[in-house]
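Every protein chain but one is kept in place in this view of the complex.
Up next is chain A:
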Amino acid sequence: MTAPRPVVEMSGITVEFSGVRVLDGVDLTLYPGEVHALMGENGAGKSTLIGALTGTVPILSGEVRIEGEERMPAGVARSRAEGIATVFQETHLSPHLTVAENVMIGNEARGPFGIDWKANRARAAEVLARLGLDDLDPRSPLSALSPAVKQLVAVARALVVEPRVLVLDEPTSSLDAGEVNTLLRVVRGLRDRGVAILFVSHFIEQVFDVADRMTVLRGGRVVGECLAADLDRADLISKMIGEDIDALKALRSERLAHHYSASGEPTLRASALGRRGTLDPTDIELSRGEVVGFAGLNGSGRTELARLMGGAERADSGEIWMDGARVQLRSPGAALRCRVALSTEHLREEGIIRGLTARENIVLALQAMRGWSRPLSRGEQDALIETYFEALHIAPDDIDRPVEELSGGTQQKILLARLLATRPHVLILDEPTRGIDIGAKLDIQRRVARLAGEGVAVVFISSQLEEVVRLSDRIVVLKDREKIGELSNGPGVTVDTIVEMIAADLDGDPEELFGHDCDTGLASPKLFPVT
């Protein structure tokens, strides 16, 4: 095949957000009739690159050529008019409008009496039928649909303009296996009709299933572009996460070498701790210097148990002892006074205070513990901040910047620093590594390992089972709101051990569980085996 003329050529694209370079000289070329996968870890710059293509993100330098003509992208509407349609995630639709309206809005068929609703519904139904949604009533309100159907509606919305270039940003994360197949079939159909497709997905099998060509991004740079056929999975993964994989392996062996076995009085002991409708009564013990991982699907009770232990929710049964003394953890404040610190999974809503600076965020919990009558002096604050900035590798420039301007990884580190400043004996970390870049993940995981070495009892929760296995001395496995067992970690324990344990507890077919619950994050065989 002679090289066809590219539809989109992006070259040397550089983008900065408040001084931070998020894309650095990125090239991307899309050919008609080809599915091009854009790969990379969270924070690699995939979404930014899509934004640069559609004009929602300002480009600092570099050029974009559409069919050989240079032009500056100027917003979603203009891009659509030029034939570049983007499918955003299903949350970017309008919940109050009907299906037909969501598909057609901005492109409504109009007659002499304004918008011709009948024609709109017909057109929407036609496009929806191509996605296998023939039986969906275009008049039903969007809010009545499941996330999966909403996502397909978002795809239909992009197809309405008959695009030359279709950009799919994580289109499959809320779809089940059958729906994914439908979508991939449509994608192949469009490709065969000469549409250029940019496909972004976390699901590596889907990417290999559908992609003809891949571009791999890491830290805002292109680390490779090649035909999908020339690349195998292991190569791709190591490209995406780079040299850090060795560091992670080292951490794992280090943890195994220092394997800790509990002895003496537990730091925290809970018996029959539960709350009706949230968690069945659960017994748990945490010892000094131990990392205990909670493993389970979303909704298995892992977060609920953490919240009960951290005082974020009140238990209606059970008792908690700290170092042998009975305690009541009625609120996170009460828990902090008992030296139990909880880092919530909802970083932005319940963790950091976005409008405050990094300094203010870090000082907050310690100050609250001391009471307002004994303010921390500037000197004490500086000492505190210096300690944790160094320990957690936070850039010193960030001290007096509002936290909302910092990256997700830095925000997570600041939350961790705040909790560490209270010198907890028990530290509960709920998803501390979600959505942050690999460097920050590594920093946090190393810190967790060090803390345990210093005698803190750490609870570590992550939907990335690899992380749980890497860090934990002991793994508590939960399912359907109850604890189903505990594993002592060792060389023989892998992700599969836990998966089998959860699956074995299930009456049904484990394959089905993981095939359908793509968004639980536990579908490890399909997810990247990273971090």
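Everything below uses one rule, namely that a contact is a pair of C-beta atoms (placed from the backbone, for glycine too) under 8 Å apart; a residue touches a chain by one contact, two chains touch by 3 or more; residues count from 1.
Keep this in mind: contacts and distances are computed from a predicted model.
**Student:** Just by its UniProt name, which of "Sugar ABC transporter permease", "NADH-quinone oxidoreductase subunit M", "Heme exporter protein B" or "Protoheme IX farnesyltransferase" is the chain not shown in this complex?
**Tutor:** From the listed options "Sugar ABC transporter permease", "NADH-quinone oxidoreductase subunit M", "Heme exporter protein B" or "Protoheme IX farnesyltransferase", the omitted chain resolves to "Sugar ABC transporter permease".
**Student:** Considering the whole complex, which of A:46, A:121 or A:157 touches the chain not shown?
**Tutor:** Only one of A:46, A:121 or A:157 touches the chain omitted from view, namely A:157.
**Student:** Where the complex has a chain not shown, which of A:4, A:58 or A:75 is the residue touching it?
**Tutor:** Answering carefully, the residue with contact to the hidden chain is A:75.
**Student:** Touching the absent chain: which residues on chain A qualify?
**Tutor:** Against the missing chain, chain A presents residues 56, 75-80, 86, 88, 91-97, 101, 105-106, 108, 110, 113-115, 140-141, 143-144, 157.
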